[in-house]
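In what follows, a single structure is set out as structure tokens and then discussed.
With one protein chain held back, the other chains of the complex are shown just where they sit.
Moving on, here comes subunit A:
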């Protein structure tokens, strides 16, 4: 029905008067005086008071409302065009290579944040060393050069290029020598770049020098077998290992590789097979390797030579002179005889190594190994290790050339002789005579600061490149970020300066590989960027026989030994964290406790406790150490059980003066070394006197014996073979436990861990991996001294002593021991045990720490009020408290408190504020990530898919993580092992981490 109703708005409309009709035509019934208002007259009218106040009121109100907006303005720029492969929150992994090891670099939103082993690589499976884990921090080092410099002034690369090229051409014309001084380069492409540089400037010679070189081995092998190479040692094939001061699990040649090989003969799997290698170590200072040895005999540096001669005589029945010098050390003398017997029994499965850099000693070692049939079995001369090509003799003659004014230009590439040469003054004086001094160092270090041209190279994470650690094994270095600063990689600079037709090093590497390496392996460049490495296969290892006269060699050894024996003998060594000193500005490594002494942030003079007593020294006394050449340093004393009496061990790699903000730590011991017998010798003598001062070293552990407590359980291999439960005190019978609390139901997963004390060597790379993964702050020397280190995982190291067949572990008994040389060491990684009956959980007043349904002990940082009751009640003392706001406190500026370095932080892990407790979370972000990945793919989690950061970094595979609810998981199997025990199980905390007993292969003499 249609409505006819009409509504009218007024009588006017109803009447429809003409007046109304006229008005209604327009939109507005009345004319609006717009023109009037906007005309001049209108604008000049005085605003009425009311209007003015209204406007004022509104204006003020609006302005103050606008001003009330307190929220800070964050400029977030969305990806208008999303970069390929970058998804916020999802990590990308790129293969690369570091020190010859194929690695994976984890990047988040374009920032590299973690280095992980490339599991698929040849030597990968698991594990990296601590330095590799810490290397990520070098990218974010604020002490690096921000761009090139010429004569101390910032400049551009163009200017540098034209200047250097001009100078080089002048030098080439004048016939002056040009030298490239580098640390050992294993990179085929870099070597090729240098070769082409030499073609362009034929006056050039490439000198390779290593701070700690293996010239002795190279020379000895050249003399003995005509091959100046470092062979591949095969500790996995050795049943009896005799090491004379070679720290082969730590710093000697390739510790990480050797660890994997060595542990393979000692871990659970090997023990199951009834097999365990026997390791005898003769050494001066207590090394990481020494702590793992089955028998360890302290010898002085002067006794090393005689010991090797004695061993040679015992093994071959020879009559070399010089063995008598060992007679005074009866323990060593007996041990050598025993070792020789064991070596001979294991012919072809025996290996003798020496850490000496002396050609004579290494020659005798070659003779022994040859007599034992090691060549072709445990030593492979045909597949050499390329990491150390440094030649001490070549460097010495280079210094002479400089001194004679023959050198016109020198390029320093990864070498820092002003710091690490044994005679720095000779070097710096000689260097001053060189007109063109170029440094590629990434920072203005000791050598770079003497150079005129600073052409800083990029970090390896910003560079292209390649490496070949072992013959036939090639790894690729690929950048994961654009250069942060205005740096250019050294190879690129050399290409530019040698007028190479290929200006781009990326193209250069690519074409080099495509031409020389990839065709042989049948791989493409793309394959390479996915796999990270190419292996062209090992050459068959030939067997070599030593045939030479050792009389002259033995005489040299004897005279060197006599020279050492006259005074307090000094043993210079590298420690696992600082190595040769190139990592001095890395806070993670500085704070990584020494594997043996647990000292951080310093080097020291280690002496035997009994020797110190004789000399009237006590711990932390400052002593002046005066070397043979008059070089003097003052260092604090550390009483190191196991140190040979009458000797002092000092770590090199410290005392950097120009490494950067934090690198000035300790004293430089390199100048104590001397050049003798054609190589740099790290054994020398010194006069030591007390200065009267004291200096407390920052140690993370200050009590060194386990007081006979049941926390460390060990057995001998002989007992283990009789009863695999030996030493666990369990004997297979299960305890019945009574609970006050209801049991935690673990539906789904039950995350646990197994740690094999017989596999763990104590190297500490797990600590650094954990630091990087979990954003653990570095606290610095003073705070470590205050016993406030923040490490979530630590390695407890305990000494025990053998006194006439009785094990002495209590401190008051140890102090009464006459002989402290029979020392055994155990390393016990300690981290949150994720107890099922967690003492921390019951005492927290605010439920900030609680148990998860999958067996983890959680920590809710946001809920923590910081009473520290949980830490007090933790029997394992693994909880760490944030005493300061480490990420925002000027006291920690040196370490991680700056915006640039904080780019390193793992965005998946909260940084903890001051006043909050923290501890091992069992890498909960990794567990969660793994679970989510499986969930998205609608599948069950696979055992081993989730790896803890510590586990991943462990070269020895000592840590296994997994699901206890899965009886077939690796960790379940490991925990069913007879050797399994739980630390402090008697207080019924029901820890989630099981340990396997330490087994020592001790032969009853």
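We take it that a contact is a pair of C-beta atoms (placed from the backbone, for glycine too) under 8 Å apart; a residue touches a chain by one contact, two chains touch by 3 or more; residues count from 1.
Just so we're on the same page, contacts and distances are computed from a predicted model.
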Subject >> Name of the absent chain as recorded in UniProt (options "Quinol:cytochrome c oxidoreductase quinone-binding subunit 1", "Polar amino acid transport system permease protein", "Heterodisulfide reductase subunit A" or "ATP synthase subunit a") >> reply: "Quinol:cytochrome c oxidoreductase quinone-binding subunit 1"
Subject >> Sole contact to the chain not displayed, among A:62, A:327, A:847 or A:933 >> reply: A:847
Subject >> Candidates A:573, A:876, A:895 or A:995 - the one touching the absent chain >> reply: A:876
Subject >> Among A:689, A:786 or A:815, the residue in touch with the chain that has been omitted >> reply: A:786
**OP:** Spell out the interface residues on subunit A facing the chain that's missing from view.
**Re:** 701-709, 711, 783, 786-789, 794, 796-798, 828, 830, 839, 842-847, 863-869, 871-873, 875-877, 879-885, 889, 913-917, 983-984, 987, 989
